[in-house]
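A single protein chain has been omitted from the complex, and every remaining protein chain is retained in its original position.
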(Lines give C-alpha, C1' and ligand atoms only; values in the text may rest on other atoms or scores of the structure.)
Protein backbone atom coordinates (compact mmCIF):
# COMPACT_ATOMS: atom_id res chain seq x y z
CA UNK A 1 0.00 0.00 0.00
CA UNK A 2 1.10 3.52 -0.79
CA UNK A 3 1.15 5.74 2.28
CA UNK A 4 2.82 9.08 1.94
CA UNK A 5 2.54 11.88 4.48
CA UNK A 6 -0.68 13.31 3.06
CA UNK A 7 -2.65 10.09 3.47
CA UNK A 8 -4.17 8.66 6.62
CA UNK A 9 -2.18 5.63 7.81
CA UNK A 10 -4.10 2.40 7.05
CA UNK A 11 -4.27 1.49 10.74
CA UNK A 12 -6.19 4.69 11.50
CA UNK A 13 -8.82 4.46 8.77
CA UNK A 14 -12.38 4.37 10.06
CA UNK A 15 -13.80 4.20 13.57
CA UNK A 16 -14.14 1.69 16.41
CA UNK A 17 -17.91 2.19 16.81
CA UNK A 18 -20.45 2.05 13.98
CA UNK A 19 -24.23 1.91 13.81
CA UNK A 20 -26.63 0.57 11.17
CA UNK A 21 -30.14 1.89 11.84
CA UNK A 22 -31.97 -0.16 9.18
CA UNK A 23 -32.09 -3.92 9.29
CA UNK A 24 -34.58 -6.35 7.74
CA UNK A 25 -34.04 -9.87 6.42
CA UNK A 26 -36.82 -10.97 4.05
CA UNK A 27 -37.84 -14.59 4.65
CA UNK A 28 -38.50 -15.27 0.98
CA UNK A 29 -36.25 -15.46 -2.08
CA UNK A 30 -36.78 -16.11 -5.76
CA UNK A 31 -33.17 -16.71 -6.83
CA UNK A 32 -31.26 -19.96 -6.55
CA UNK A 33 -28.28 -20.56 -4.29
CA UNK A 34 -26.80 -18.47 -1.51
CA UNK A 35 -25.65 -15.64 -3.85
CA UNK A 36 -29.25 -14.77 -4.77
CA UNK A 37 -30.87 -15.58 -1.42
CA UNK A 38 -32.39 -12.53 0.25
CA UNK A 39 -29.77 -11.42 2.73
CA UNK A 40 -28.31 -8.54 4.67
CA UNK A 41 -24.62 -7.99 5.33
CA UNK A 42 -22.27 -5.81 7.34
CA UNK A 43 -19.18 -5.39 5.17
CA UNK A 44 -16.14 -4.47 7.25
CA UNK A 45 -12.67 -3.41 6.17
CA UNK A 46 -9.69 -3.65 8.53
CA UNK A 47 -6.86 -1.95 6.62
CA UNK A 48 -4.51 -1.96 9.61
CA UNK A 49 -1.85 -4.29 10.98
CA UNK A 50 -3.78 -5.68 13.96
CA UNK A 51 -6.65 -8.15 13.97
CA UNK A 52 -9.94 -6.59 15.05
CA UNK A 53 -12.19 -8.21 17.67
CA UNK A 54 -15.71 -7.16 16.81
CA UNK A 55 -18.90 -7.33 18.91
CA UNK A 56 -22.23 -6.84 17.12
CA UNK A 57 -25.33 -5.99 19.17
CA UNK A 58 -28.73 -6.24 17.47
CA UNK A 59 -31.60 -3.98 18.55
CA UNK A 60 -35.32 -4.57 18.00
CA UNK A 61 -38.54 -2.59 18.20
CA UNK A 62 -40.22 -4.56 20.97
CA UNK A 63 -37.67 -6.55 22.96
CA UNK A 64 -34.25 -6.32 24.59
CA UNK A 65 -31.16 -6.38 22.34
CA UNK A 66 -29.53 -9.64 21.20
CA UNK A 67 -25.85 -10.41 21.26
CA UNK A 68 -23.07 -9.68 21.36
CA UNK A 69 -22.21 -11.65 18.24
CA UNK A 70 -18.43 -12.11 18.07
CA UNK A 71 -16.51 -11.77 14.81
CA UNK A 72 -12.81 -11.35 14.03
CA UNK A 73 -11.73 -9.23 11.07
CA UNK A 74 -8.08 -10.10 10.49
CA UNK A 75 -5.43 -7.52 9.70
CA UNK A 76 -5.51 -6.33 6.07
CA UNK A 77 -8.69 -8.23 5.35
CA UNK A 78 -12.36 -7.54 4.69
CA UNK A 79 -15.22 -9.55 6.20
CA UNK A 80 -18.66 -9.56 4.62
CA UNK A 81 -20.78 -10.86 7.50
CA UNK A 82 -24.31 -11.95 6.66
CA UNK A 83 -26.79 -11.28 9.46
CA UNK A 84 -28.62 -14.35 8.11
CA UNK A 85 -25.76 -16.54 9.32
CA UNK A 86 -25.42 -15.18 12.86
CA UNK A 87 -26.78 -17.73 15.32
CA UNK A 88 -24.73 -17.39 18.52
CA UNK A 89 -26.22 -16.49 20.98
CA UNK A 90 -29.43 -16.60 18.89
CA UNK A 91 -30.73 -16.47 15.31
CA UNK A 92 -31.95 -13.09 14.00
CA UNK A 93 -35.66 -13.30 13.16
CA UNK A 94 -36.82 -12.82 9.56
CA UNK A 95 -39.34 -10.23 8.37
CA UNK A 96 -38.56 -8.15 11.45
CA UNK A 97 -37.10 -4.64 11.70
CA UNK A 98 -33.83 -4.39 13.57
CA UNK A 99 -30.72 -2.20 13.93
CA UNK A 100 -27.10 -3.01 14.73
CA UNK A 101 -24.28 -1.57 16.81
CA UNK A 102 -20.75 -2.61 15.86
CA UNK A 103 -17.93 -2.20 18.38
CA UNK A 104 -14.38 -3.04 17.39
CA UNK A 105 -11.00 -3.17 19.09
CA UNK A 106 -9.42 -1.59 15.95
CA UNK A 107 -10.56 1.05 13.45
CA UNK A 108 -12.83 -0.39 10.74
CA UNK A 109 -14.92 0.90 7.86
CA UNK A 110 -18.46 -0.53 7.76
CA UNK A 111 -20.97 -0.61 4.89
CA UNK A 112 -24.48 -2.05 5.04
CA UNK A 113 -25.97 -3.94 2.08
CA UNK A 114 -29.20 -5.83 1.46
CA UNK A 115 -30.15 -8.06 -1.45
CA UNK A 116 -33.90 -8.59 -1.64
CA UNK A 117 -35.08 -11.30 -4.04
CA UNK A 118 -38.65 -11.73 -2.80
CA UNK A 119 -39.93 -10.74 -6.22
CA UNK A 120 -38.42 -12.33 -9.37
CA UNK A 121 -35.93 -9.53 -9.99
CA UNK A 122 -33.61 -8.74 -7.17
CA UNK A 123 -33.30 -5.32 -5.54
CA UNK A 124 -30.25 -3.93 -3.78
CA UNK A 125 -29.60 -1.24 -1.23
CA UNK A 126 -26.36 -0.11 0.34
CA UNK A 127 -25.11 2.69 2.52
CA UNK A 128 -22.08 3.57 4.51
CA UNK A 129 -22.87 2.94 8.18
CA UNK A 130 -22.68 5.75 10.76
CA UNK A 131 -19.29 6.12 12.44
CA UNK A 132 -19.54 7.29 16.04
CA UNK A 133 -16.79 9.71 16.86
CA UNK B 1 -23.16 -4.58 25.08
CA UNK B 2 -19.42 -4.45 25.14
CA UNK B 3 -18.12 -0.97 25.87
CA UNK B 4 -14.46 -0.63 26.63
CA UNK B 5 -12.61 2.65 26.76
CA UNK B 6 -11.88 2.79 23.04
CA UNK B 7 -15.55 2.66 22.02
CA UNK B 8 -18.09 5.47 22.09
CA UNK B 9 -20.58 4.93 24.94
CA UNK B 10 -23.96 3.75 23.55
CA UNK B 11 -25.73 6.81 24.94
CA UNK B 12 -23.53 9.13 22.87
CA UNK B 13 -23.87 7.39 19.50
CA UNK B 14 -25.35 9.56 16.78
CA UNK B 15 -26.76 13.07 16.82
CA UNK B 16 -29.88 14.88 18.05
CA UNK B 17 -30.63 16.53 14.69
CA UNK B 18 -30.83 14.70 11.35
CA UNK B 19 -32.04 15.63 7.87
CA UNK B 20 -33.36 13.53 4.98
CA UNK B 21 -33.35 15.59 1.79
CA UNK B 22 -35.15 13.09 -0.46
CA UNK B 23 -38.68 11.97 0.21
CA UNK B 24 -41.28 10.53 -2.15
CA UNK B 25 -44.06 8.01 -1.46
CA UNK B 26 -45.32 6.35 -4.65
CA UNK B 27 -49.10 6.00 -4.66
CA UNK B 28 -49.05 2.68 -6.49
CA UNK B 29 -47.81 -0.79 -5.55
CA UNK B 30 -47.70 -4.14 -7.28
CA UNK B 31 -46.91 -6.36 -4.30
CA UNK B 32 -49.41 -7.75 -1.82
CA UNK B 33 -49.62 -6.83 1.85
CA UNK B 34 -47.91 -4.07 3.83
CA UNK B 35 -44.41 -5.57 3.46
CA UNK B 36 -44.45 -5.04 -0.32
CA UNK B 37 -46.49 -1.82 -0.39
CA UNK B 38 -44.52 1.12 -1.75
CA UNK B 39 -43.32 2.94 1.35
CA UNK B 40 -40.70 5.19 2.81
CA UNK B 41 -39.24 4.87 6.30
CA UNK B 42 -37.03 6.70 8.76
CA UNK B 43 -35.19 3.98 10.67
CA UNK B 44 -33.93 5.25 14.02
CA UNK B 45 -31.66 3.60 16.59
CA UNK B 46 -31.57 4.75 20.20
CA UNK B 47 -28.69 2.77 21.73
CA UNK B 48 -28.72 4.76 24.97
CA UNK B 49 -30.40 4.41 28.34
CA UNK B 50 -32.99 7.20 28.00
CA UNK B 51 -36.14 7.24 25.88
CA UNK B 52 -35.94 9.71 22.98
CA UNK B 53 -38.73 12.18 22.24
CA UNK B 54 -38.60 12.81 18.51
CA UNK B 55 -40.21 15.57 16.44
CA UNK B 56 -40.32 15.11 12.64
CA UNK B 57 -40.96 18.14 10.43
CA UNK B 58 -41.80 17.54 6.76
CA UNK B 59 -40.83 20.10 4.10
CA UNK B 60 -42.35 20.54 0.66
CA UNK B 61 -41.54 22.32 -2.58
CA UNK B 62 -44.53 24.64 -2.70
CA UNK B 63 -46.07 25.00 0.75
CA UNK B 64 -45.25 25.53 4.42
CA UNK B 65 -43.82 22.58 6.40
CA UNK B 66 -46.07 20.01 8.08
CA UNK B 67 -45.70 18.71 11.60
CA UNK B 68 -44.24 18.22 14.00
CA UNK B 69 -45.02 14.51 14.02
CA UNK B 70 -44.29 13.09 17.49
CA UNK B 71 -42.61 9.71 17.95
CA UNK B 72 -40.93 8.06 20.94
CA UNK B 73 -37.94 5.80 20.40
CA UNK B 74 -37.53 3.89 23.66
CA UNK B 75 -34.15 3.26 25.27
CA UNK B 76 -32.19 0.42 23.62
CA UNK B 77 -34.74 0.09 20.83
CA UNK B 78 -35.02 0.82 17.12
CA UNK B 79 -38.10 2.35 15.48
CA UNK B 80 -38.75 1.94 11.76
CA UNK B 81 -41.28 4.73 11.17
CA UNK B 82 -43.13 4.67 7.85
CA UNK B 83 -43.93 8.12 6.52
CA UNK B 84 -46.98 6.45 4.95
CA UNK B 85 -48.44 5.96 8.43
CA UNK B 86 -47.95 9.48 9.79
CA UNK B 87 -51.30 11.24 9.98
CA UNK B 88 -51.15 13.60 12.95
CA UNK B 89 -51.36 16.55 12.35
CA UNK B 90 -51.93 15.60 8.68
CA UNK B 91 -51.32 12.81 6.14
CA UNK B 92 -48.25 13.13 3.88
CA UNK B 93 -49.34 13.41 0.24
CA UNK B 94 -48.37 10.66 -2.24
CA UNK B 95 -46.43 11.22 -5.49
CA UNK B 96 -45.03 14.43 -4.02
CA UNK B 97 -41.43 15.39 -3.30
CA UNK B 98 -40.66 16.17 0.33
CA UNK B 99 -37.81 16.29 2.84
CA UNK B 100 -37.66 15.68 6.58
CA UNK B 101 -36.00 17.17 9.64
CA UNK B 102 -35.69 14.93 12.70
CA UNK B 103 -35.06 16.49 16.11
CA UNK B 104 -34.55 14.26 19.13
CA UNK B 105 -34.06 14.76 22.86
CA UNK B 106 -31.39 12.00 22.82
CA UNK B 107 -28.69 10.97 20.33
CA UNK B 108 -30.03 8.75 17.55
CA UNK B 109 -28.77 7.21 14.32
CA UNK B 110 -31.12 7.69 11.34
CA UNK B 111 -31.24 5.83 8.02
CA UNK B 112 -33.66 6.53 5.17
CA UNK B 113 -35.13 3.69 3.09
CA UNK B 114 -37.68 3.47 0.29
CA UNK B 115 -39.33 0.41 -1.21
CA UNK B 116 -40.88 1.18 -4.59
CA UNK B 117 -43.16 -1.52 -6.03
CA UNK B 118 -44.90 0.51 -8.72
CA UNK B 119 -43.56 -1.84 -11.35
CA UNK B 120 -43.80 -5.65 -10.84
CA UNK B 121 -40.33 -6.01 -9.37
CA UNK B 122 -39.59 -3.91 -6.36
CA UNK B 123 -36.75 -1.41 -6.14
CA UNK B 124 -34.98 -0.28 -2.97
CA UNK B 125 -32.91 2.70 -1.96
CA UNK B 126 -31.29 3.52 1.34
CA UNK B 127 -28.85 6.02 2.74
CA UNK B 128 -27.62 7.20 6.04
CA UNK B 129 -29.31 10.52 6.82
CA UNK B 130 -27.29 13.71 7.39
CA UNK B 131 -26.34 14.32 11.04
CA UNK B 132 -26.22 18.01 11.93
CA UNK B 133 -23.36 18.72 14.28
CA UNK C 1 -40.45 23.32 14.30
CA UNK C 2 -39.23 22.25 17.68
CA UNK C 3 -35.81 23.67 18.47
CA UNK C 4 -34.60 23.34 22.02
CA UNK C 5 -31.05 24.00 23.14
CA UNK C 6 -29.78 20.51 22.35
CA UNK C 7 -30.75 20.65 18.66
CA UNK C 8 -28.94 22.38 15.84
CA UNK C 9 -30.86 25.52 14.74
CA UNK C 10 -32.61 24.87 11.39
CA UNK C 11 -30.65 27.65 9.70
CA UNK C 12 -27.36 25.91 10.47
CA UNK C 13 -28.25 22.41 9.25
CA UNK C 14 -26.02 21.13 6.49
CA UNK C 15 -23.22 22.76 4.53
CA UNK C 16 -22.76 25.39 1.82
CA UNK C 17 -20.66 23.13 -0.44
CA UNK C 18 -21.61 19.60 -1.50
CA UNK C 19 -20.28 17.15 -4.09
CA UNK C 20 -21.91 14.25 -5.95
CA UNK C 21 -19.22 12.07 -7.53
CA UNK C 22 -21.52 9.77 -9.51
CA UNK C 23 -23.76 11.04 -12.26
CA UNK C 24 -25.31 9.21 -15.21
CA UNK C 25 -28.63 9.82 -16.98
CA UNK C 26 -29.77 6.79 -18.99
CA UNK C 27 -31.22 7.80 -22.35
CA UNK C 28 -33.82 5.05 -22.34
CA UNK C 29 -36.87 4.37 -20.19
CA UNK C 30 -39.51 1.68 -20.06
CA UNK C 31 -42.06 3.38 -17.82
CA UNK C 32 -44.69 5.88 -18.88
CA UNK C 33 -44.77 9.54 -17.92
CA UNK C 34 -42.21 11.72 -16.16
CA UNK C 35 -42.46 9.86 -12.82
CA UNK C 36 -41.08 6.66 -14.37
CA UNK C 37 -38.69 8.26 -16.86
CA UNK C 38 -35.05 7.44 -16.16
CA UNK C 39 -33.76 10.45 -14.27
CA UNK C 40 -31.26 11.73 -11.78
CA UNK C 41 -31.96 14.32 -9.11
CA UNK C 42 -30.22 16.47 -6.53
CA UNK C 43 -32.65 16.75 -3.64
CA UNK C 44 -31.92 19.79 -1.49
CA UNK C 45 -33.38 20.86 1.85
CA UNK C 46 -33.16 24.45 3.06
CA UNK C 47 -34.49 24.31 6.62
CA UNK C 48 -33.45 27.88 7.39
CA UNK C 49 -35.09 31.29 7.22
CA UNK C 50 -33.20 32.67 4.19
CA UNK C 51 -33.59 31.72 0.53
CA UNK C 52 -30.55 29.89 -0.85
CA UNK C 53 -28.92 30.87 -4.14
CA UNK C 54 -27.39 27.68 -5.54
CA UNK C 55 -24.83 27.22 -8.31
CA UNK C 56 -24.36 23.70 -9.73
CA UNK C 57 -21.22 22.91 -11.72
CA UNK C 58 -21.13 19.67 -13.72
CA UNK C 59 -17.84 17.85 -14.33
CA UNK C 60 -17.05 15.35 -17.08
CA UNK C 61 -14.39 12.79 -17.89
CA UNK C 62 -13.11 14.35 -21.10
CA UNK C 63 -14.06 18.00 -21.31
CA UNK C 64 -14.22 21.23 -19.29
CA UNK C 65 -16.99 21.60 -16.69
CA UNK C 66 -20.45 22.92 -17.61
CA UNK C 67 -22.36 25.56 -15.71
CA UNK C 68 -22.99 27.11 -13.39
CA UNK C 69 -26.64 26.14 -13.38
CA UNK C 70 -28.59 28.56 -11.13
CA UNK C 71 -31.31 27.35 -8.77
CA UNK C 72 -33.06 28.98 -5.82
CA UNK C 73 -34.13 26.87 -2.86
CA UNK C 74 -36.55 29.05 -0.89
CA UNK C 75 -36.52 29.27 2.89
CA UNK C 76 -38.17 26.27 4.61
CA UNK C 77 -38.56 24.42 1.33
CA UNK C 78 -37.08 21.43 -0.46
CA UNK C 79 -36.17 21.37 -4.16
CA UNK C 80 -35.84 18.10 -6.07
CA UNK C 81 -33.89 19.24 -9.11
CA UNK C 82 -33.68 16.80 -12.02
CA UNK C 83 -30.41 16.98 -13.90
CA UNK C 84 -32.49 15.92 -16.94
CA UNK C 85 -34.21 19.31 -16.88
CA UNK C 86 -31.14 21.54 -16.60
CA UNK C 87 -30.54 23.29 -19.93
CA UNK C 88 -29.05 26.69 -19.16
CA UNK C 89 -26.26 27.18 -20.14
CA UNK C 90 -26.41 23.74 -21.82
CA UNK C 91 -28.19 20.37 -21.68
CA UNK C 92 -26.44 17.55 -19.79
CA UNK C 93 -25.63 14.70 -22.18
CA UNK C 94 -27.26 11.28 -21.69
CA UNK C 95 -25.39 7.99 -21.26
CA UNK C 96 -22.37 9.93 -20.06
CA UNK C 97 -20.59 9.84 -16.71
CA UNK C 98 -20.51 13.12 -14.83
CA UNK C 99 -20.15 14.57 -11.32
CA UNK C 100 -21.58 17.67 -9.68
CA UNK C 101 -20.44 20.41 -7.32
CA UNK C 102 -23.16 22.31 -5.46
CA UNK C 103 -22.36 25.70 -3.93
CA UNK C 104 -24.99 27.53 -1.90
CA UNK C 105 -25.29 30.88 -0.19
CA UNK C 106 -27.02 29.13 2.77
CA UNK C 107 -26.57 25.77 4.50
CA UNK C 108 -28.36 22.94 2.69
CA UNK C 109 -28.63 19.17 2.92
CA UNK C 110 -28.18 17.37 -0.41
CA UNK C 111 -29.11 13.80 -1.40
CA UNK C 112 -28.50 12.20 -4.79
CA UNK C 113 -31.05 9.83 -6.34
CA UNK C 114 -31.35 8.01 -9.65
CA UNK C 115 -34.30 6.14 -11.11
CA UNK C 116 -33.23 3.83 -13.93
CA UNK C 117 -36.04 2.32 -15.99
CA UNK C 118 -34.05 1.11 -18.99
CA UNK C 119 -35.18 -2.42 -18.28
CA UNK C 120 -38.89 -3.14 -17.60
CA UNK C 121 -38.55 -2.98 -13.80
CA UNK C 122 -37.12 0.18 -12.43
CA UNK C 123 -34.02 0.37 -10.24
CA UNK C 124 -33.21 3.05 -7.68
CA UNK C 125 -30.09 4.32 -6.03
CA UNK C 126 -29.65 7.07 -3.48
CA UNK C 127 -26.95 8.43 -1.23
CA UNK C 128 -26.29 11.42 0.90
CA UNK C 129 -23.92 13.71 -1.01
CA UNK C 130 -20.51 14.68 0.41
CA UNK C 131 -20.54 17.86 2.51
CA UNK C 132 -17.31 19.84 2.25
CA UNK C 133 -16.36 21.29 5.58
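Note that the chains take the letters A, B and C in the order they are written out, and that residue 1 is the start of every chain.
Note that in this section a residue touches a chain if its C-beta (ideal position, glycine included) is under 8 Å from a C-beta of that chain, and two chains touch if they have at least 3 such contacts.
Quick caveat: nothing in here was measured; it's all calculated off a predicted structure.
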Hey, which subunit C residues sit against the chain that's not shown?
-> 16-17, 19-24, 26, 55, 57, 59-62, 64-65, 67-68, 95, 97-99, 101, 103-105, 112, 114, 116, 118-121, 123-130, 132-133
Footprint of the hidden chain on subunit A, which residues?
-> 1-4, 6-8, 10, 12-14, 31, 35-36, 41, 43-45, 47, 76-80, 108-111, 113, 115, 117, 120-128, 131
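Going forward, only the chains that are shown with their structure count from here on.
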Here subunit A maps onto subunit B under a C-alpha rotation whose angle in degrees, rounded to the nearest 5, is 90
Based on Cα centres, what is the most central chain?
-> B
Just how far, in Å, is the C-alpha centre of subunit B from the one of subunit A?
-> 20
Could you give the separation in Å between the centres of subunit A and subunit C, each centre being the mean of its C-alpha atoms?
-> 29
Mind pulling the subunit B residues that touch 2 or more other chains?
-> 120-121, 123-128
